[in-house]
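A single protein chain has been omitted from the complex, and every remaining protein chain is retained in its original position.
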Amino acid sequence: MPVEYWLIFILIVMIIASIAALEMEDVLSSIVAIGVVGLGVSLSFLFLQAPDLAIVQFLFEIFALIILVKAFMGKEYHKEEPSRINKILAGITVITLAAIFIFSVSVFELLPPFGEPLMTTSQYYLDKGAQDTGAANLVSSIILDYRAYDTLGEITVLFTAILGAFTILRIKTKSKKDKTEFSHAAK
Amino acid sequence: MRQNDGMTLIVKTVTRISVWMILLYGIYIIFHGHLSPGGGFAGGVIIALAFLNVMLAYGRKFTSDWLNIGFLHDLESASATLFLVIGILGISIGGAFLANFITKGELFALLSAGTILPLNIIIGIKVGMSLFLVAWVLAGSKTVKGE
Partner (left out) sequence: MIVYLLCFVLLLVGLYGVLTKRDLIKIILSIGILGYAVNLLLILFAYRKGSIYPILAKGKEVSQMVDPLPQALVLTSIVIELGTTAMLVALAIKLFEKYETFDITQIRRLKG
């Protein structure tokens, strides 16, 4: 069975799972469905010959699942039923997205067909990578030697995101008791 | 309050053994990043998950006694600085920012590929520490009603 058929099968499962994740009421079911999507991505990376990415994506799934379950489970809150206007707006959004899909089919015809990449700069990396850097893993040689600036930027973004999370969670917020007073004051 | 003190005795006993294996696997993945699939990112996430395993099994208070959280903060910031230091050493020795100034060595040897191995170790520490700290902070925020 060629790779393409496997990928089509996995992608259809992923689309169904993502729609299920968005439409289900229960929070835990949504998070599990998102896990199915992520594991599908990890499996596709294996079929597309990217083992580095498959490992990282799999670990990402585990970590994201722990964070989401720990943060969102056991929280009760009042959900307002979507009104009629909301339903109409959702319908309009679906129609617009379908139109975008139909118009973008011709864009995808311009791209190089599946299985035949351009390979311009990459051919140099493949040919000279071992000689220039001495690393057997060519992906590693790109992220840490040829394009180490990229990794430096990545480290900066991660550092900032972590600092942001720390700062946000350290602020003391007013509880609900204060909130009612606040709304009185606002009037 | 009882639930915050971690899980049952079985989970704690298994964790006591498994966490060292997970840590060892993460270190292996980091050190072989230039030879086989993996590298600093994957190994760092594995190390973060090992610490997270302890936090889920034993509770948050035990983890803050076992690990020095302030020291982890320092390690995280220091690794970001070390990356820059290696980049600037590249200017003075190799002639360009982040140049590969250490000798390359043999192709399939463990100690080869110049600066790729130290940079992999630095990224592993950085990613592992920062992700664990984020999970630690998120678990610490008291949001569930009644706790």
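Annotations for the structure displayed:
By letter and in written order, the chains are A and B; residue numbering begins at 1 in each of them.
The rule is simple: a contact is a pair of C-beta atoms (placed from the backbone, for glycine too) under 8 Å apart; a residue touches a chain by one contact, two chains touch by 3 or more.
Only a predicted model underlies this, so the values are computations on that prediction, with no experimental measurement involved.
From the set B:36, B:64 or B:77, the residue in touch with the chain omitted from the display is B:36, counting the whole complex. Not every partner is drawn; the one left out touches chain A at residues 3-4, 7-8, 11-12, 14-15, 18-19, 21-22, 27, 30-31, 34, 37-38, 41, 44-45, 48-53, 56-57, 60, 63-64, 67-68, 71-72, 75, 77-80, 82, 86, 89-90, 93-94, 97, 100-101, 104-105, 108-109, 111-117, 119, 121-122, 125-127, 129-130, 136-139, 142-143, 147, 150-151, 153-154, 157-158, 161-162, 164-165, 168-169, 171, 173-176, 179, 182, 186. Remark: the residues of chain B touching the chain excluded from display are 36-37, 39, 41, 45, 107-108, 127, 130-131, 134-135, 137-138, 141, 143.
The rule is short, and it goes like this: only the chains that are shown with their structure count from here on.
Against chain B, the residues of chain A that register as touching in their complex are 51-52, 54-56, 59-60, 62-63, 66-67, 70-71, 74-76, 130, 132-137, 139-141, 143-145, 148-149, 151-152, 155-156, 158-159, 162, 165-166, 169. Interface residues of chain B, counted against chain A in their complex, comprise 29, 33-42, 45-46, 48-49, 52, 56, 76-77, 80, 83-84, 87, 97-98, 100, 104-108, 112-116, 119-120, 123, 126-127, 130-131, 133-135, 137-141, 143-145.
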